[in-house]
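Left out: one protein chain. Kept in place: all the others.
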Amino acid sequence: MEPTTAAKPQFSPAAQAEIKRLLTHYPDDRRKSALLPVLHIAQAEFGGWVSPEVQDLVAEVLDLKPIEVYEVSTFYTMFNLKPVGKHVIEICRTGPCMLRGSDELTAQLERLTGAKVGGNSPDGNFTLKEVECLAACGFAPVVQVREQYYESLDTPEAVDAMLRELRGMVHRPILPWEENGLPTSLQNN
Amino acid sequence: MGRKLLTEHVNVEGIETFKVYRQHGGYRAVEKALKMMPEEVVEEVKKSGLRGRGGAGFPTGMKWSFLAKPEGVPRYLVCNADESEPGTFKDRYLMSKLPHLLIEGMIAGSYALGARTSYIYIRGELLYVLRILEKAIAEAYANGFLGENIQGSGYSLDLHVHPGGGAYICGEETALLESLEGKRGNPRNKPPFPAVQGLYARPTVVNNVESIAAVVPILNLGGDEYAKIGVGKSTGTKLFSACGHLNKPGIYELELGVPVEEFIYSDEYCGGIWKGRELKAVVAGGSSVPILPKELILKTAAGENRLMTYESLSDGGFVTGTMLGSGGFIAMDETTCIVKNTWNFSRFYHHESCGQCSPCREGTGWLEKVLHRLEHGHGSMHDIDLIVSVAKQIEGNTICPLGEAAAWPVAAAVRHFRDEFEWHVTHPKEATAPGAAYRGNLVLA
């Protein structure tokens, strides 16, 4: 057994297999190309955010300098750099959603979850985040929670139904690369 | 009802699977292409008159013919699925409903360009669509349409999907390539252009999802037949993303040339303005194109019916016209506050500026702050001229087109709705009241 002092994060075997698969997508001398997909995996694996330690792990896996990961994780808005609640609700605030009530939706979500935009709810269940256009303008207003879109949230009932569904999720959803175990191509490696 | 070339089978049960897609004529275009010389495929696309569906409207066939082909150097086809121009949601729809259509287009396009590895760069928010595409790609491999020696033709291709991480700027093709290389999405200085030095400094073509999908009907019909659809240089069909205050927002595939008025009011399309209200203004091609008031979007300055074509929408230049852009069609009813909407768009471009070059980095923030002041009743008449001036200082002086995208909406809003901006200055109390909207003299009376 390893001593359990500074608990260095480690990817699960399923995630490691997924990273290995991703690396086959790019030329051998271009491992850095896998940075964004690996950051997504890291965020899903380690509680919905990427701590400096997790980012250092990503750097190690891809043979990068840590600063190369920090430069990227701080550029793209999907990576949470602070601890988040169990469900991160990303509310679209851009024009087409605003025209159909995203301001009211945001106010409603703040009231119902107890979280403020940019922060977490006291019960740790929710983080509210305002984002720009989610490319769902015809079904506005819209929010995204993890990989799921919730569209046409223009009635209190629709918002209630979404929150009920989220509150009912007891377990972490199974990540896509965990679904079927290891891909057959990697099982013997 | 016009012909539907892309979405004809969109409502067929199971069309997202290889089997059903194939039963409905899927992958015929690939089979046809593989029997042609690659240059002949390029020629068909040229003949079709297809113009880039991402926003710029550059002829796709011509873009393909610019690709450098040095001996022994790999080249790439990269699909731009970073759809994030506000008002635009057609690519998400197309990819999630008809993943095999995009894959088929990618195979035919890659063959035409001589690419052996191709990528679909999809915005990170659409991870669920990435899963759909990956599943479909696996099916295509299993059925011999990807991988080694496709359908015994001797041609081999690997196709991968790559997620972004949340950055509108990655829709700019060189920022997209940087991002695909695992870097910050900073657009590159041009030249060199991607056709010479793109992904991994190798010759690369970057095309929008819809452009690549359109290659399938072009090959099935033949370029000449495709070019017969539409009006003038606006050939074929195009997906429009209708949103805002419409009765029936959604995706519509139109033969280019439908009158704007028919598109908005006909029950076949958007079904008119919601809640029985009046139309006030339209942003016709995604948030970056100039906004037009009702009278100018329905008819040109010369009084002719405006059509859903590249030429008709841009009739009158930026003085009285706009652009077809990405086809993101945002309608606004009479209660809409143009100042608020302009501020909202400005905030978007400020948020999405990569920060690399100074006019955009500093100018987009400046625009947002002054517009915020105007919208909240703290602006002055001088501020209205200031935003026009700042927009002009950004436009044309930046590394990439985000500068123009940020400047145009502001300049156009003041151009056509100056009285509403002035009303915010002269009547701050009324303008900042909840639900306030300027209705010309009605409010002032």
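When the chains are written out, they are named A and B in that same order, and each has its own residue count from 1.
As a working rule, a residue touches a chain if its C-beta (ideal position, glycine included) is under 8 Å from a C-beta of that chain, and two chains touch if they have at least 3 such contacts.
Simple rule for what comes next: contacts and distances are computed from a predicted model.
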| item | value |
| --- | --- |
| Undepicted complex member, UniProt protein name, chosen from "ABC transporter permease", "Aspartate carbamoyltransferase", "Imidazole glycerol phosphate synthase subunit HisF" or "2Fe-2S iron-sulfur cluster binding domain-containing protein" | "2Fe-2S iron-sulfur cluster binding domain-containing protein" |
| Option from B:59, B:147, B:365 or B:428 whose C-beta touches the chain left out | B:365 |
| Which residue of B:16, B:85 or B:352 touches the chain not shown here | B:352 |
| Absent chain, residues of chain B that touch it | 167, 184, 189, 350-359, 361-366, 369-370, 386, 393, 396-399 |
| Contact footprint on chain A, counting only the chain that is left out | 52, 65-68, 70-71, 74-75 |
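Operating definition for what follows: only the chains that are shown with their structure count from here on.
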| item | value |
| --- | --- |
| Cα-centroid distance, chain A relative to chain B, in whole angstrom | 26 |
| List of chain A residues in touch with chain B within their complex | 25, 27, 30, 32-37, 39-40, 62, 68, 71-72, 75-79, 93-96, 98-100, 131-140, 144, 147-149, 176 |
| Of all residues in chain B, those that touch chain A in their complex | 83-89, 91-92, 119, 123-128, 131, 158, 160, 162-168, 179-185, 200, 241-245, 249-251, 283, 287, 328, 330, 332, 336, 340-341, 344-345, 348, 351-352, 354 |
